[in-house]
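Omission of a single protein chain aside, the complex is shown with its protein chains in their original locations.
By written order: A, B and C. Residues from 1 in each chain.
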Amino acid sequence: MTKTRIEAFSDGVIAIIITIMVLELKIPHGSELADLFELWPVFISYVLSFAFVGIYWANHHHLLHTVRQINSRLIWANLTLLFFLSIIPFTTGWMGENHFENIPVAVYALNLLMSAVSYFILQQVIMADMGHSNSMIDALNKQKQKGIISLMLYVIAIPCALFYPVISAVLFAIVSILWVIPDKNIEKALKET
Amino acid sequence: MTKTRIEAFSDGVIAIIITIMVLELKIPHGSELADLFELWPVFISYVLSFAFVGIYWANHHHLLHTVRQINSRLIWANLTLLFFLSIIPFTTGWMGENHFENIPVAVYALNLLMSAVSYFILQQVIMADMGHSNSMIDALNKQKQKGIISLMLYVIAIPCALFYPVISAVLFAIVSILWVIPDKNIEKALKET
Amino acid sequence: MTKTRIEAFSDGVIAIIITIMVLELKIPHGSELADLFELWPVFISYVLSFAFVGIYWANHHHLLHTVRQINSRLIWANLTLLFFLSIIPFTTGWMGENHFENIPVAVYALNLLMSAVSYFILQQVIMADMGHSNSMIDALNKQKQKGIISLMLYVIAIPCALFYPVISAVLFAIVSILWVIPDKNIEKALKET
Partner (left out) sequence: MTKTRIEAFSDGVIAIIITIMVLELKIPHGSELADLFELWPVFISYVLSFAFVGIYWANHHHLLHTVRQINSRLIWANLTLLFFLSIIPFTTGWMGENHFENIPVAVYALNLLMSAVSYFILQQVIMADMGHSNSMIDALNKQKQKGIISLMLYVIAIPCALFYPVISAVLFAIVSILWVIPDKNIEKALKET
């Protein structure tokens, strides 16, 4: 019952984050296609962040599904994740408006890194409270591997951005592809329970 | 249980999309009726998009109602639909602020087309997972016909907008009327189950 | 089950409407109390609209509670109500920024009138589908009386605003007091069922 509410609140915050980003797509004054095309870096950033936040939602959805009991630590780990996700619209907009320049891309990578770290902590908090169900722990451990790989790629992406922001962008794309099919194992584990 | 959460998230995103559009109605500085009437194209666009997003919500509501099991494909098909819907406030604002000029109307039509295509894909993904209930498949097949007609009207509306945006507007109105009573068949099929 | 979703969507839209209004409270550049006090008409409008939207939420909550079955007419009556409520942030802002001048107050009253009319229609749609429970119909009929009185006061408030906006403001206050304790009868009727 309590779980429902933490899910509802997280859904609400993530839904607002994912939608509020579109407000950075400032409406151009002209009515030509050229006026629209000037927005391409903002638009690309929006697509990228929409994918990332969407991935977080899908994984968060699966992760919380495995929770049996809510406690304070879980609530605060979850709020920390939501905090770093809530900054994504800001870093996305900064990166887009500056046409993927070095510092904004590095800050964006740092934002993704902090989100990944807090997701990782949330996962640890949840796994610590789970003792019994073995197949579930196996599934979450596999997710943890993906989490660690993502963390490492983000750590590489930050210095990269200072010299070759394009490589950082490729690393972001690799991470997102890595996560797009996130749940096979958890789905299987849930069925087995 | 999982279905509840995908519904809650979609409801959240669609609720924000439909409400955020009102932020494009910039408050006029003067206090005369004339100051208000200057906003008519933005207001008309708002009404139109409110109707379209409302239609999507109502249909999405019926469509997800038929789902038995959530999987990754469904989650991503749903996120794609939400992505194209999330751009509607932007294209609506652009069309309104430029008084229904050619290019903005064409881009708006393209946005509606992409939303319709992703709704169509979501419907296919859901129907592929449904084997048994025959009356439900019949009902969704009838909806698919409406979907295909809408797609064709949007495809016509895009080039039309470049020459006679008024015709595109009429086509939008026809599509919205087509969908306003969306669910008779699904409602019936649900009752039969 | 379907009812849950129409409630969730309405809650989402009303929650966004009630919160989005605070964005009209533009942050003053100075840091003196005088800078803050300049915002008083915007702040008063915000308080008033927060109360009205809150009243609608509370009543909507009770009204939908009585619903047994969802159909298309109910969905569209509900979307119409949400549409007129969604314009309240705009009319509120216009009234506040123009220090309660005649036309903006009249337009605000018109917005409240249209919201009340669509609430009234929604109530009719819901009562038409209810046959059995007598105490519930009695309770809703009493609410209808309040609804009709409110409608009449709004109708009076519109022309009033053109000459004495203060009287309109008093009428708004009377309506809001009328509704603050909205549910005694429905609560009783629900318990009897």
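We take it that a contact is a pair of C-beta atoms (placed from the backbone, for glycine too) under 8 Å apart; a residue touches a chain by one contact, two chains touch by 3 or more.
It should be emphasised that the depicted structure is a prediction, and the values quoted were computed from it without experimental measurement.
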item	value
Omitted-chain contact residue, chosen from A:107, A:127, A:156 or A:170	A:107
Residue among A:54, A:89 or A:147 touching the omitted chain	A:89
Residues from chain C at the interface with the omitted partner, ascending	7-8, 11-12, 14-16, 18-20, 22-23, 25, 27-29, 31-33, 36, 47, 50, 54, 57-58, 61, 65, 180-184, 187
Residues in chain A touching the chain absent from view	1-2, 5-6, 8-9, 12-13, 15-17, 20, 23-24, 71-72, 75-76, 79, 82-83, 86-87, 89-90, 93-94, 97-98, 101-104, 107
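Note that only the chains that are shown with their structure count from here on.
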item	value
Chain B on chain C, rotation in degrees - Cα superposition, rounded to nearest 5	90
Distance from the mean Cα position of chain B to that of chain A, given in whole angstrom	26
Residues of chain A touching at least two other chains	12
